[in-house]
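Then we have chain A:
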Amino acid sequence: MPRGIVGAAQREDAVAIDATAAADTFPKLLVHNARVRADRPALRHKDLGIWQTWTWADLLDEVRAYAVGLHRLGLKRGDTIAIVGANRPRIYGSVMAAQMLGAVPVPVYADAVADELAYVLAHAEVRFAAVEDQEQVDKIVSVAERLPKLETMVYDELKGLRDYDHAKLRAIDDVIADGRTALANDPKVAEWLDNEIAAGKGSDISIILYTSGTTGQSKGVVLSAKGCIDAARDTVAFDKLTDQDEALAYLPIAWVGDHYLNYAQQLVAGFCTACPEHGETAMQDLREIGPTFYFAPPRTFETMLTRVMIRMEDASFIKRKLFHYFIGVARRYGEAILNGQPVPVQGRLLYRLGQFLVYAPLKNVLGLSRVRVAYTAGEAIGPDLFSFYRSLGMNLKQLYGQTEAFLYVTCQPDGQIYSDTVGPAAPNVDIRIADSGEVLFKSPGMFVGYFKDDAKTKEAMTSDGYVKTGDAGFFDQKTGHLKIIDRAKDVGKLNDGTLFPPKYIENKLKFFPNIREAVAYGDKRDFVAVMLNIDLTAVGSWAERNNVVYGSYQELAGHPLVYDMVARHVEETNRALAADKMTAGAQIRRFLILHKELDADDGELTRTQKVRRGFIAERYDPLIKALYDGSAEADISTEVTFEDGRKGNLSARVKIRDVTTVPTLEKAA
Partner candidate 1 sequence: MLYREAGQFKTSYAADMAVFPIRQDRIALWLLLAFVFIGIPLLANFQIWPFGSEYLLRAILVPFLILSLAAIGLNILTGYCGQLSLGSGAFMAIGAYCAYKFGTGVNIPLFGLALSIPPLPVLPSILLGGLMAAIGGILFGIPSLRIKGLYLAVATLAAQFFFDWVFARVQWFTNYTSSGSVNAPQLEFFGLFVNTPIERYMLCLIFVVVFAMLAKNLVRGNLGRQWMAIRDMDIAAELIGIRPLYAKLMAFAISSFIIGVAGALWAFVYLGSWEPLAFSIDRSFQLLFMVIIGGLGSILGSFLGAAFILVLPILLDQVPHALGIPVSVETVSLLVFIVTGALICWLLIVEPHGFARLWATAKEKLRLWPYPY
Partner candidate 2 sequence: MILLGQILEVLISGLLSGVLYSLVALGFVLIYKASGVFNFAQGAMVLLAGLALVRSLDFVAAQGFPMWTAIILGLTFAAAVMTLSAYVIERFVLGPLVNQDGLTLFMSTIGVTFVLEGLAQMVFGAEIYPLKLFPTDAWFLAESIFPGGILLNKLDVWGGLIAGVLVAGLAVFFQRTKTGRALRAVADDHSAAQSVGIPISWIWFVVWLVAGLVALVAATVWGTKLGVQFSITFLALKALPVLIIGGFTSVPGAIIGGLIIGAGEKLAEVYLGPFMGGGIEYWFGYVLALVVLMFRPQGLFGERIIERV
């Protein structure tokens, strides 16, 4: 290690010019960080029971040796190298070392099946792969015949690989040691490496991120070094991230979010990224590290909340009462306090007490005590969920983005947080809404193109250089923030030409705890109508409290009082829809509550619990007809699969309700 540091000091002059804040490649940033904050932690990894820590100087030293070692194995400028594994220092180091040589890292999801892996590796034409362990080696070996270009694999974890044929296999440790020896033996090597670093340009391809292919094959999003760094700089400044921050790297490395947060922003701001010990210990590790900057998809937040609620169910009576009481206090005052709005004194006092008794300890056990900025993105987050975390005093914000933008398109500034918008355009991002309602943007971090796919690249861009997001949205009138309503291709039009965003409406409905599923119809129709599923647990407990007797889901779903209640929810949804002129026309006129729960076993939901709108339309055709022909009820008979696998017929007479719409704003518009 001392050898490396001395070496680094000698080389300082050579790269000093590039290692300023104006560094335009990640290797130059690394050199910069190793110079200005040599002794600050750069990476931590819970390994062998403690948080092993690399300072920036250590990291640079190791990455340099690694790069030299990789070069000696034959990796050179312009080559692609696959990176497969969990969040571990050596995996991030592989990305850095490759970039130092001017090679292009291609991270792949560690849990990808061999077939997906083969596609990406073949498409990216990788000659090298840096992988975590035996599992990944086995996967790649199993598809070796599809990867004729693959020459060498380097691995982090020796376990189980001892007996493998090592002709094409190297331990990363050995590669680094080899590089270190080379650096020590020949001063020219260091000089050569400095030149390699200096030779990197901002316009170079920095990384290729393959988007997970929900539709068809995945596409390789090519990002330039300067683009990545500029985008990261903007957001680092936006959220005032510094080298005092800590983040936990637990998201898949192939996902843009991880590369953005735990690589680009880390290198720009110089903060420390911590890698968990093991998949099973991630929650514990989160608790230990206590990150100051936290990023998670809504799903993670939801799981976390569910876990809290389930655990609290097991608490003693008094503790449970206390917990729910103060969570109630937080709901009333928490967000207002966080947003700096006026709050009555007794509210503040109660909140302070709750802070001591519940919020702070709760954040502590979740590992969120030190969070300064937290983001959620990826899909719409329920307002209750969102405000739960915010009411605890956690600065949770939303952002909207995609791989093609190198993540950020919009993000919420402190103090302007709304659960139903994703914020204004991020710094230096230009957003335009197409006539079709599609959101278009131009940003510093926007991608260069899809790898080896000019046709798709063209398809994704407008003629004047904006990127099509594929999402439909509009700017909220009051706040000026962007609202994303749906995938652009799913947005339909009512017969009068009004925009009809089904998922947007469905999500709004589903945010009511009493409503479990919603299916909205309206495309090429006169008005919007929805079919609903009530949530048996929520409505069931409501029924108990209100002395509503029922014997089955069907009975409860058809109960007039339930209809009344749901009608109020729908009306409220209408008011929310009416608040914006873009959606005001898409208010719900009629709804019905289905006599049975939508079920994946009946093909009505996908296995990931998404509604299959088309299939449902076919299956419940008589009901849809009734929704639009004005009848007050309709008969339906469907085949159902019971839990034991038997099939049977379920017939029912389903009532249909009309709902009042809110006319005011429509007039105003």
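Criterion applied: all candidates are chains of the complex that A comes from, given by their letters.
Just so it is clear, a contact is a pair of C-beta atoms (placed from the backbone, for glycine too) under 8 Å apart; a residue touches a chain by one contact, two chains touch by 3 or more; residues count from 1.
What you see is a predicted model, and the numbers here were worked out from it, not measured in a lab.
A.B. asks: Given that every candidate in 1 or 2 is part of this complex, which one actually touches chain A?
C.D. replies: Answer for chain A: candidate 1.
A.B. asks: Considering the complex alone, what residue numbers of chain A touch candidate 1?
C.D. replies: Within the complex, chain A contacts candidate 1 at residues 44, 46, 49-53, 246, 274, 287-290, 308, 311-312, 314-316, 319, 322-323, 356-358, 360-370.
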